[in-house]
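For reference, the structure I am asking about is given below.
Chains shown are a subset, placed as in the full complex.
Note that the chains are named A and B in the order they appear, and that numbering of residues resets to 1 at the start of each chain.
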Amino acid sequence: MARYDFASDNTAPAAPEAIQAILAANTGFASGYGTDKVSAQAADLVRALVDADAEVRFVASGTAANAVSLAALARPFEAVLAHRHAHICTDETGAPGFFGQGVGLIGLPGASGKIDPAALAAPLAAPDLSHRQSPAALSVTNATEYGTVYTAAELAALTAPVKAKGYGVHLDGARLANAAAAGFDLKAIPGLGVDILVVGGTKAGMPPTEAVVIFDRAVARRFDARLKQAGQLPSKGRFYAAPFIGMLSDGALVRHAAHANAMARKLAAGMPFRVVHPVEANAVFVEMDDARLSALHAAGWFVYRFLDGSVRFMCSWATTEAAVDEILDAVRRLA
Amino acid sequence: MARYDFASDNTAPAAPEAIQAILAANTGFASGYGTDKVSAQAADLVRALVDADAEVRFVASGTAANAVSLAALARPFEAVLAHRHAHICTDETGAPGFFGQGVGLIGLPGASGKIDPAALAAPLAAPDLSHRQSPAALSVTNATEYGTVYTAAELAALTAPVKAKGYGVHLDGARLANAAAAGFDLKAIPGLGVDILVVGGTKAGMPPTEAVVIFDRAVARRFDARLKQAGQLPSKGRFYAAPFIGMLSDGALVRHAAHANAMARKLAAGMPFRVVHPVEANAVFVEMDDARLSALHAAGWFVYRFLDGSVRFMCSWATTEAAVDEILDAVRRLA
């Protein structure tokens, strides 16, 4: 039997709080394109989450949310600075370039998915040259692709020099809930100079939905038209907003993420292979050769080799302790 | 109290069959990006609906589904022929040009939303000139924006000369269910030379979801990458596929559309104003001056003046007979 429990955090079903909120919202007629009361209520909850009077929109796709955001911050002949293994650089089929008509990506190094602050210096100091795409924005991801979590201070060390240049900042929060559960203070985000934040719903245990939070009012101008043209202004907006109500009303978002993080710690603790990145969120990366990975696949467990060559195990709100024990059993048999 | 019952067919909630299918699908872990069993089952049902061995994908947005399809059929320096009041021409914020990097739209005339076949002759016969965008595809909509329904023969009269030129055909089926309920034979679609069909879920009573049906295998190549880059390859694909299972398993899709169409006929029958387009699907368009429209708004009923100057009343699966009676009462008070 194929087991996708640890393949990704998007293999999980939706959490009951999200589903219940959809059922509750699915009543009567509602005005379209995000102008309904469900969307308004959800937006209030997102604003409260980050403690800021920002514009909030709910969209279907994290890839599109990121790409549309970057297109709002950088023009085609400019570039976005990001960790070289950031999702926008490696896993979105060039969506930033598609939505941004060729907008460039400048991949930066840094251990375990965190951008090395020293790596920012050169691109920020480089003179504008006409034959290359100069930076116009920074994209950071928290929690990172490698399951590590920036502190607010660490992010500030990245965003401060970027804002000093007048450039924009995008925060990819596909796993923001996991970062929050690991201690990252969401209310610090506005103070970091973030212009656009994407709060991930999908990986946090919702049906597909992401909240786009626009802190900069100039960037927000005509954003609905921007979204509509990009196929990200849903007519039945309540279906993307309602899950956030379910997950934010009583803290389920962070509570579920805390569970996912705990499952990752439990998994890491039992691993017979070397764990190669700090386990701060919901991922565990281990050193494993091809033969063992194939054997694990053959045993029915789908996990994947990642960009850095290690093998990734993802936990989610739906990961059970029993499943952790089961996969650890399977892994130990390989060792 | 604001009433959106007749404002659009996307103001309705989702039908119970769609919701139940989501609940049924929301169990256990599933592989991502449309490779799951729910997506496979739903694709089978869509293939059966049109009786063709086509590729089927489920996406979040009708605007994006249309625009991505057109980008697959026409290059930036080419154009798409469409009714001048087609949704792609008037209501999608230029999405075809955005996804297709400037792909042109050539608006054609025709009564009540149906393209006049005679209007195709000139653009199809025009020589390729370098300073204008020559046609590469035709986009047709069934049911049309004006609530009329093409017969298969009528569509064939449009698609045949287009296919004879080697051009592509896109069928915008945002309201395909309403067309089917009005007698349009869905199994005739493959024979019409349609390359890409979008089967509307959202307006048919589902949560946001659309099925993209690709009949031409050459067009289908690398389509998942095309969708992913465009933000339309959902990781949790089952949430977009499941509603189609619920609505197609026992005929709910067409049954609900038949109800919507019947409500439109009832509404038209009771209208004290001149109905300006044949009522063949779920829309009624009437002649109404601004003062009366404002009064109707003031009475709480939101309906909108359309592109042709008439006022549109849309029915949906959720429209009740009582609501029809209520709005007719309100309208009669204006007359």
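Just so it is clear, contacts are C-beta pairs under 8 Å (C-beta built on N, C-alpha and C of every residue); 3 or more make two chains touch, one makes a residue touch a chain.
Only a predicted model underlies this, so the values are computations on that prediction, with no experimental measurement involved.
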item: Homo-oligomer size of the whole complex, from 2 visible chains; value: 4
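In this section, only the chains that are shown with their structure count from here on.
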item: Between chain A and chain B, centroid-to-centroid distance (C-alpha), Å; value: 32
item: In the complex with chain A, residue positions of chain B that touch it; value: 2-5, 7-8, 10-14, 19, 22-23, 26-32, 60-65, 67-68, 92-95, 98-99, 101, 202, 207-208, 225, 228-236, 239-240, 302, 318
